[in-house]
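Note that one protein chain is taken out, while the other chains of the complex remain in position.
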Amino acid sequence: MRSQADRDVCTNGAILDLWHPVVPASEIEVGIVRQVVLLGQAVSYSSTAPGVYLAWRTDPAIPAGTVFMPSAVTENLPVLHRYGYLWTSLGDPSQSLFEIPEYDEPDRRNIHAATIGVYCSAPRAVENFLDLGHFPYVHTGVLGIEPHTEVVEYDVHVDPKNNELWATNCHFFQPMAAATSTTGKMVGYDFRVPHPYCSLLYKTSPLDSSRMDAIGLFVRSVAPDYIEASMFLSLLDDSSSDSFIRQFQQLIFAQDKPILENQNPKLLPLDPRAETPVRSDKLAIAYRRWLSDLGVTYGVIPKT
Amino acid sequence: MIKLFDYILSVNCYKQRLIMSILDVPFESVPVDFYPGREHKSEEFKKINPLGHIPVIDDDGFMLRDAHAILIYLASKYDPTGLWYPIGSPEFLGETAQWMLFAEGTTNTASAARLHVNLGYDFDIESCRSGAHQLFRVLEEHLWFREQEDLDWVCSSEHPTVADIAIFPDVILSEEGGISRLDYPAIRRWTDRVKRIPRFTVMPGIFPAGDAR
Partner (left out) sequence: MNLWHPIASAEDLPYRHIFQGQLLGRELAVWRADDDFVNIWENRCLHRGVRLSIGRNEGFELKCQYHGWRYANRSASCTYIPAHPADAPVRTICNRTFSVCERYGLIWSGEDPTGDPPEVPLLEKARTLPLRSIAVNAPLNLVLEHLANYRFSLAGDPGNLAVTSANYLDQRSLSVTATFDSKQSTVLFFVQPVDSNRSVIRGVLSSSPTDSERILTLRHHSTELSRLREKVELEALKAPQIQPMTPTIEQVPVTSYEIKTPSSGRNASLRVQVLRKWVTAEGIVGLELESIGKPLPTPQPGAHIDVHLPNGLVRQYSLTNAPGQGSRYRLGVKLESDSRGGSSCLHETVKEGDVLAISEPRNNFSLRRDAVKTILVAGGIGVTPLLSMAHTLRNNKLDYELHYFAQTDGHLAFPEILQELGDAVAPHLGLSPEATSKELAALLVGYKPAMHVYVCGPGPMLEAARRIASEVGWPDAAVHFEYFKNTIEIDSSSSFEVSLARSALTLEIPSGKTILEILRANGITLMSSCEQGACGTCEVTVIEGDPEHQDVYLNDSEKAAGQRIMTCVSRAKSPRLVLDI
């Protein structure tokens, strides 16, 4: 993995004091030590029994791949097991992790699709997840198709209860599976940003138009310009296999990857004069301002 | 109908999807949960391929594994022109084999780097990258000289061969592994030409080229 240069180590309190995703719980082996890099620091984790997890700042005396001895760990990091992932914090997580009410509904399928490494910053990945205009060009024939490229007006607001950023009433033309430009329909989307490096989108379920399917992007920032992004779904889908759903999500994300890796600068500029937004970028503009207001400095170029 | 044991992000599976699209051969994609399921390493799948790799094809009972072997089979069987795998010419055939072996090299360097970044595979990424650049330098010089003789493909035939199909995906996705193609203008022109082959199709990470003039 990447070397932990000094500049990669996060000192930004606004980010350190949050919960961050470490690894999907399904990939944790009982009794074996494993390690990842989070915000420029090595973090080790393991499990003493199914569902019981521990995490700590990596100690060279407890290398990855060895048998786990709980007594060897002197200071644990706080951990959470939520939505199928292990979460931890390198600071003081006074706020609880954001809620996803859909997860606990009995008829839901909750799926971890994949964790993929990308050479980009977490905010760039989140901002792309919040964007509709690229569907016909990046997800051609799947989520969008020319000439149906218009992004109609939508609404943006910040929820005063928990300071989460929302876009509602978004619509975009989605081609039918046959991917011809003449058959398709307008699909409704809502977007939610409950965390600087996590986002969820809600799409009307094809099985029940009164309920929404949720797709989440949970990003572990390894360095300011390198991430490991996990894709999560909470669906009402009955018929497709887990494998099919996973591959579809991986397809979508892998289509975004070359765009994210070809964006410069890598860190998201928060100064409104750094790039050229248009009306359809209302949510992106709000996201950048929201990050500024939160005092985020890791993974971004702050306003001067 | 041909069954292809397939994974959407696998370059080796993509090579088969690509040749079958170009040759207009219908097939059924059987998704294998390569990641995170590691289905290709399961006992069930090892009955299909004891080496635990994809792609594998099942053509009406005829089973074949290994990306380059499958390319050769599909081209030989389904290309009425006989140009994609040119058995009619010992020279072209020899070249095709030579460059398919070169593609083994790009797989072990460029594609390995990509797997390391994408899915966390344990490879020495620096040696993968420098290995890929060494191969790309060779390919760059080779393709440049082909252009000097008005030839467009890796082999000296006027028609592309399965060697182009074998090398193309590793090259076009090299940047996912951190291998830039800035130094290789002749390779970049060649990738545009491959993209303009009729019935060319993409995989995630590849964008189609626009029309030629």
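When the chains are written out, they are named A and B in that same order, and each has its own residue count from 1.
Keep this in mind: a contact is a pair of C-beta atoms (placed from the backbone, for glycine too) under 8 Å apart; a residue touches a chain by one contact, two chains touch by 3 or more.
Computed from a predicted structure; not experimentally measured.
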Where A:V138, A:L165 or A:L283 are the choices, the one touching the absent chain is A:V138
Full-complex touch with the removed chain, picking from A:Q35, A:T149 or A:S243, is A:T149
Residue positions on subunit A contacting the omitted chain are 127, 133-134, 136-138, 146-151, 181-182, 258-259, 262-265, 271-281, 284-285
Subunit B positions in touch with the non-displayed chain are 137, 141, 144-145, 147-149, 181-185, 188-189, 192, 207, 209-213
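Methods note: only the chains that are shown with their structure count from here on.
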Listed in rising order, the residues of subunit B that touch subunit A in the complex are 7-9, 31-33, 35-37, 39, 117-120, 175-176, 178, 204-207
The subunit A residues in contact with subunit B across the complex are 24, 26-27, 112, 114-119, 228, 242-244, 246-247, 250-255, 257-258, 261-262
